[in-house]
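Here the complex is missing a single protein chain, while all its other protein chains stay put.
Read from first to last, the chains carry the letters A and B; within each, the first residue is number 1.
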Amino acid sequence: MNLKAKRKKGNVEEGSSLHMVEHKSVGDHVADIVIYVVVALVAFACVIPMWHVLMTSLSDGKMAMAYEGLFWKWVGEFNLGGYRLIFQDASIISGYANTIFYTVSATGLGFVIAALTGYALSRNTKLKSPITLLLMSTMLFSGGMVPTYIVIRYLGWVGTRWALIVPGCTNAMFMIMMMNSFNSVPHEMYEAARIDGAGHFRTMWQVMLPQAMNLGFVIILNSVVMHWNAWLQASIYVPNNKKLWPLQLWIKQIVADNQNFLQNANPDYNRYLIQYAVIVAATLPILALFPFFQDKLEKGVIAGGVKG
Amino acid sequence: MKWKKVLSLCLAAVTVVSAALLTGCGGGGASSDTSFTMWIYLGENAQYYTDYADNPVLQWMTAQKWGEEEKQVEFEFWIPAAGTALDSYSTMIGSGSYPDVLDCTVANPIALYEEGTIIDLTEYIEQYMPNYTAFLDAHPELKPYATYEVDGEQKNLTVIGLKDDYESIYCGYCYRRDWIVKYGTNPETGEKFTGGYTDESDPDSWEDDVVFPSGGTDPVYISDWEWMFEIFEKAYTDLGIDDAYCISVYYTGFTWPGDLCSSFGGGNFNFYEDSEGKVQLGCDKDHARAYLKCLNTWYEKGWLDESFNERTSDMHYAIDDTAVRQGKVGMWMGLKSTLGGRLDGGDEYTDGIFVSGCALPINDVYGDESCQNVEPDCVMTKSELKGQGYAVTSAAKDKDIATLLTFIDYLYSDEGAVLATFGLSPEQMEEIGTSFYEDNGIPNGTYEVNEEGKNEMVETIRQDSGGLKNAAVLSRFPCLKKVSILDEGYADSYQHSLDLWIQYKGGADVWATPAVSNLPEKDSKVVDDVMTKCQDYVTINAVTFIKGEKDIDSDEDWGTWCKMLEKYNYKKALDVLQPYVDKYGLHANEK
Partner (left out) sequence: MAKGKTTTYKVPKISWKRDFGRNWPVYVMLVPALLFMIVLHYIPMFGIVMAFEDFSVAKGYFGSEWVGMKNFIDLFTGEQFLTALRNTVCIAVIKVTLGFVPPIIFAFLLSMIENKRFKRICQTMSYLPNFVASVVVVSLVQEFIAKDGPLTLLLTNVFGLENQNWLANENIPVFWIIFLLMGIWKGVGWGSIMYVAAISTVSGDLHEAAAIDGANRWQRLFKITLPCIMPTVMMMFVMGVGLSFSTGFEDILLMYMPSTYGVADTVYTYTYRMAFGVASNYSLSAASGLFQSLVGTCLLVGSNALSRKMTDSSLF
């Protein structure tokens, strides 16, 4: 707990002390303005297409189809028809629930594995390099879908939630990133803990992990987003049990079911909006997570926390 | 330490929930010897039901007793999620977890039989499927589709879906007939045409006195089409549309299976059977050259969509859908939902629109005589009499296949075929207590019997794009469709367009004949390989001829094209295909 208090203090100091010693010149102010403008422009460029998608999803279907150009505002009457079509089926709600469950459990499990591995790889052992290379080769080589299926069937996971949680829970990339974050913890902290008599597990859990955690959050965030967007595994392992379908698979199904709506003699143009509305429906919930993670990322960890 | 709490929570969640959820449905083995698992390529629209066992017709069927032993038959369906059917198939077959019954949409039955994956149904079918056998005996032209040649013997490896008549299709060439009336003149008398809607509220109530240069009221020849294009140009000038073009064609300028290309003397770009029963590769033949010449001419005159090769993203056949809906295009390959006055969105160019369907044209302008005045024989969007094949796999070896086939055979009897084609009657609905039809706004079923004794589709079904229509009847199961007693109930002008779309039945495209389905795996690899390479070359280079970057009239440029194609050794594929075409092709019976 001692560490945490110090970290907090350090943070406050960081913010204020720099201002005290720094006297901004005119050039600095110009640079500041340039930086603000550039960042704002990048953010703006990133957000326009999403705005376009949002506004299209709220437009009048028929007019949206014929409209060319950017949707600054919805076209025609404000219309929630696309969303109504998506949510008319209760199954999509179970899709949300499943996705949340898969995301939380796979991320949790994956992070534990990645953290253990990352710590182990950051230690000084003889097998460090060969194992790292071994792990990394899984990023490049793959036996393909069917052999993996055969293994998973052998494990008895086909048709169960296990197939959606375990196989994709982590990957070599996360392990390497975790290794890097443990590497960036000053060696003195490790030594201090070891001298105090802490074993490897305690050192990792109580001393090193908190220090490595802000890169750890990046991994968690990446993992959450990856699982949130996953549908392929569900389509292979649980296609027949719709109760286990994650959100994205339902979305894919709904979009596919509505693709041919124009063949109707009297097409329901709201169906055109579905492809846009699903993007919004799938993205909004996960956006709500960002403030939490940003908090974590920004606070940072004072690497020199162990001194004194 | 907050991070630790989060972590611990995650961990706790994992442990607790995973313990609770360890149970799954596993492979889901069917218990009794008349419960079958069945993989189908595609399910119905999820809006209606996601488990195909909920299909009302199947529910009625499974409620009955079948076979000598009076057994009930049950199905557990395996349906791949949208867009993953191929993956699903290859994991299933590749890993050896077969269903009992297999939809053969993507399967090669001969290869599967040789590997022992599917079983020979010949004897079962003779014994237990009298209705199926009787129908095939009465329609010998369909027989080659139903059997496969293995070691010189004809075997029934699958049970195939059948139709007793051609059904109308949902797409074809469409044109702006209202523009012809407004801007065209009678080719003989030079008088202006007259015509219009008799009832403004009915999109099909159009009447006019249009006559084409070939003399009929519908376009028949390429020259009729070009006559129309000239009229469309007048319309563009008058309306001030400057980014317009007369015809939108498929992305990359041609279609591999044929269609417009086969208007130039028959044959496609792919393997086709010529009038003498010889199999040919189309892309270096005269008809292909005439086709490219025609498109090149259209391109140069500004009639062809100038960015036809850039439309990689548009929905539906990669035509310029937006421009069509804005009323800027004169002619396009379109859906039946664009026929009549249905595109009238009240905007500038769609006001008073009337769209009519037309058949593929016959060339009378381009190329030499061999390319002219021949009916198209390779039609891409066509209606067929045979449907999907379904095989029984070795997984069902110990099950009661006899009862299964008795069950399926009922759907080929008169009574059963009506049930499969039109869905349940009100009495049958009551019998099994289904509310499916009522819930979907068709409480009396999908049809009513009209004065002519035909089954006329009810309004809701007629307006439907296929979702409800398919869900309310039996569409993903082997059965006979009694199309002959179906009256779709469309207005005359609408039905006329649909009829024109299936005017030419095609059949020369080797790919659509039993010649290809009977190819053993080794031979089909040879053909596929050649086809893939030729296709790539042609796709890249056809555009250059159409756009005039290479000169289609120059024998040198054309020679290079032909030489390149020869390099892929397509003669080898022709040699492989010829014996099968002799046996199963269009002209097989004449020999």
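By our rule, a contact is a pair of C-beta atoms (placed from the backbone, for glycine too) under 8 Å apart; a residue touches a chain by one contact, two chains touch by 3 or more.
Only a predicted model underlies this, so the values are computations on that prediction, with no experimental measurement involved.
**Q** Which one touches the absent chain: B:324, B:339, B:442 or B:531?
**A** Counting the whole complex, the residue in contact with the absent chain is B:531.
**Q** Given that one chain is not shown, which residue among A:75, A:176 or A:236 touches it?
**A** Among A:75, A:176 or A:236, only A:176 touches the chain that is not shown.
**Q** Which is it among B:57, B:81, B:112 or B:395 that touches the chain not included here?
**A** Going through B:57, B:81, B:112 or B:395 one by one, B:112 is the residue touching the chain not shown.
**Q** Can you list where subunit A touches the absent chain?
**A** Considering the whole complex, subunit A reaches the absent chain at 10-11, 13-14, 17-18, 21-22, 28, 31-32, 35-36, 38-40, 42-47, 49-50, 52-53, 68-70, 112-114, 116-117, 119-121, 123-144, 146-148, 150-152, 155, 166-167, 170, 172-173, 175-177, 179-180, 183-184, 186-187, 199-201, 204, 214-215, 217-218, 221, 225, 229, 275, 279, 282-283, 286-287, 290-291, 294, 297-304.
**Q** Considering the entire assembly, which residues of subunit B contact the chain that has been omitted?
**A** Residues touching the hidden chain, for subunit B, are 86, 89-90, 93-94, 96, 108, 111-112, 114-115, 117, 251-252, 307, 309-310, 312-313, 521, 524-525, 528-529, 531-533, 535-537, 539-540, 543-544.
Methods note: only the chains that are shown with their structure count from here on.
**Q** For the complex, give me every residue of subunit B touching subunit A.
**A** Going by the criterion above, the answer is residues 1, 3-4, 7, 10-11, 13-14, 17-18, 21-28, 45-47, 50-51, 76-84, 87-88, 90-91, 94-95, 97, 170, 315-316, 322, 325-326, 335-337, 342, 345, 347, 462-467.
**Q** Any idea which subunit A residues touch subunit B in the complex?
**A** 1, 4, 62, 65-66, 68, 88-89, 91, 101, 104-105, 107-109, 111-112, 145-146, 149-150, 153, 156-162, 165, 209-210, 213, 216, 231-232, 234-236, 239-242, 244-245, 249, 252-257, 259-267, 296
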